[in-house]
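First the structure, in the form of structure tokens, and then the observations on it.
Heads up, one of the protein chains got dropped from this complex, but the rest are sitting where they should.
The first chain written gets the first letter, and so on, giving A and B; residue counts start at 1 in each chain.
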Amino acid sequence: MAERYDVLVVGAGPAGLAATQAAAGYGARVGLVDAQSTQGGQVWRRDVRGAVPPDAAAAFRAVANLPNLDWLAQTQIVAATQNELLVEHDARARSLRYDKLVLACGARELLLPFPGWTLPGVFGAGGAQALVKQGWPIAGKRVVVAGSGPLLLAAAATLKKHGANVLGIYEQAAPAQLAAFASRLWRWPAKAAQAVALRAALAGVTYRAGAVVAAAHGDAQLRAIELRIGKQMRQIDCDHLAVGYGLVPNVELAELLGCALDASGRHPRVAVDADQRTSLANVYAAGEICGIGGRDAARIEGAIAGHAAAGAMQAAQAMQSARRRARRFSALLEMHFALDPRVRELATDDTVVCRCENVAWSALRDFDDARAAKLQTRCGMGACQGRICGTALAELGRYARGGLRPPIFPARLATLADSDFASIENQTAQ
Amino acid sequence: MSAFDLIVVGAGIVGAACADLAAAEGLHVAIVEPGPVGGGATAASMGHLVVMDDDPAELALSRYSQQLWEAYADLPEAEFSRCGTLWIARDEHERAGIAAKIARLAQAGVFAEAIDANALYELEPELAPGLAGGMLVAEEAVVYPPRVAEFLVKRATARNARLYLGRRAQRLVAEGVALDDGTRLSGPVLVATGCAVPELLPMLPMRARKGHLVITERYPAFVRHQLLELGYADSAHGNAPVSVAFNVQPRPTGQVLIGSSREFDDSRDISMSTVRTMLSRAFAFLPRLRYLQALRIWTGFRPTTPDGRPYLGAVPGLRNVWVAAGHEGLGVTTAFGSAGLLIDQLFGRRPAIDPAPYLPLRALA
Partner (left out) sequence: MSAAHTPIRLQVDGRSVTVPAGFSVAAAIAQVATAFGTRKDASLRAPLCGMGLCFECRVRIDGADHQRACMTLVREGMRVETTTEPAHG
């Protein structure tokens, strides 16, 4: 019971929606796959208690009711080859064959270990936003937002809109870094307008640069955090902490397929050419997976990938100068929100680093190889497959994340047994 | 040129056990390992300590070694869990063979008992209806091999062994080995590189027999014993291109580890058709297994000699070159026995069991 698509798009965020719209415009049979129940990805995640922003609404409308589009919601990728995905939907196996694949898997938050970060009540910043958009009760709760990057403002605005008492937004970047960022923002008027709107929504909320959450305290749940501002320590009583240190590309599927990755930074990104083509001839990638660039770059790259996957190379190439311009913004972000080395030194001996397998920092600090650490401590062997701890250890400068093994997400044994999926190349070096 | 009393090439569980024993005997040992310690078949294995009775030589070695494993029953690194082995008879024909198996095991000093169908379901309520019974070997256990290998290497280095980690032994040279960085180590050489043995000892035939394993999330007490079908030996010793057998293990973590498959294939690729066949076989014995969440699939390679027995002894035609490799699916169970047999030969002592069936000489005949 395999479905066959001319173009199969993975991820229904800004990039994936743009790719879908572009490819479907040529009459190609398109499949759009996402693990979430609605389109939008993370940045345009639907707020069950709020309205859809106009730009997101337009993107949703553009792919609604297309006769040549299959929208495959709540569909989790399990395994992949160069012409087929094994997916699970409603606890059942499905096989999706494709001619061209567009990877628009987006990004996840960079979550770094610090004492107390496993306490109930501590979320990622984007994590808090996502939970609240799906109904998490936040009204009247005292929330501290911390970490780094523009996402903090967006998250704080969502929490505040839903009645949270936002006690403050604490950005790790130094005040001078932020001032330099703001002074260059005028070149991207849409971004500047967003920033202005967010600051207006957050009027009256403290915003401090050069501040780092050093610890979270509580017994059965979070009670207070310890904030370090310069040399001063300050304790803030709160119900929730929303803390994230920026975004990291979700390259796992690309890695499993064998797409070449650019590993020059701390976190790998998918390497693509000007047409968004990866090292595999029939696999394209667009948006955050190619390096964190924000939704404007994602929209443009998604469209380029969609055009190119449908064979419309001229349309793809016409957008390349827009792409270059949008990508310059990501360079700006990277430079001005660069992490203070001290946020990489927050974990103490007994801080759990691998949350799935409960592996403490003291058990990991002496390893310099991911596989040896995994074999000896089980770090990264749990359900998240190292997405959290492996990424954190890479950021901490320990070692790159270890090789990935299928299934790419946990799946029912029946899904593995019932599929007619051919074989999975294990691309990871042993 | 550094001089050693013994250069152990390969720090899998077998090499690590040999190095540890040699160091304990007072030898100055070198250990050469290109990857992480215990990172090959040792890491890929199930870690089931099981006595196999279908070949007398295999029975003698696995029993001898299993007794040596008892010294590690309380070692935290071993994660020793005495879950017992429950062999399952699908029908009366398989059940009829149990008495002879019990007698053979008894002769080797292993206590096994016949289990009727009622008792079988009391022991393992998840088993499918209609099974005929089984045989329980209650004293058997499962361990976590890579940590044991690491423990043994650490203990050896604490006894003055020198670990060359990240270094590959490129070739044998007169009175020693040359490493890939140009270093030369001199001394008697023990090759314990499993599937890679022919790289240094091309005269010893060895094939990689690939296996697939699947591990689940935590489902404590879903099964309680290491479960094997009595037809396992047919699968293990048969010559079908791909064979699977029902072989399911409760990990001490609460996870369920599902095997097993055998095929001659050099690629690490996961064959979904093999996984399907293997899982279907497991579902036939444990129907509700299909609803459990799988976390990982992996492949590993069993170093397999033509007659299925390991090479343990001096390599004929070479001076001061020894081999301990080719244990197929029993390397973890027989690691300590293999080390004992080998180090006794090295010292010219009489080993605890007859070494003749394992001598490499037979491969050259």
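Note that in this section contacts are C-beta pairs under 8 Å (C-beta built on N, C-alpha and C of every residue); 3 or more make two chains touch, one makes a residue touch a chain.
What you see is a predicted model, and the numbers here were worked out from it, not measured in a lab.
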- prompt: Which residue, A:56, A:202, A:272 or A:352, contacts the hidden chain when the whole complex is considered?
  reply: A:352
Field: Selected from A:8, A:130 or A:326 as touching the chain missing from the view
entry: A:130
Field: Residue touching the undisplayed chain, where the options are A:27, A:53, A:120 or A:175
entry: A:120
Task: May I ask which residue of B:26, B:125, B:254 or B:287 touches the chain that does not appear here?
output: B:254
Query: If you put the missing chain back, which residues of chain A would it touch?
result: 35-37, 42, 48-49, 74, 108-109, 111, 118-124, 126-131, 134-137, 220-221, 352, 355-356, 358, 382-384, 387-388, 410
Query: Which chain B residues would touch the chain omitted from the figure, given the whole complex?
result: 79, 217-220, 252-254, 291, 293
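Definition applied: only the chains that are shown with their structure count from here on.
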Message: From the mean C-alpha coordinate of chain A to that of chain B, what's the distance rounded to whole Å?
response: 41
Task: Using the touch definition up top, name the residues of chain A that touch chain B in the complex.
output: 79, 86, 369, 371-372, 375-376, 381-383, 385, 405-407, 410-419, 421-426, 430
Statement: In the complex, chain B touches chain A at residues 35-39, 43, 146-147, 150, 214, 216-217, 258, 268-273, 275-276, 279-280, 283, 289-299
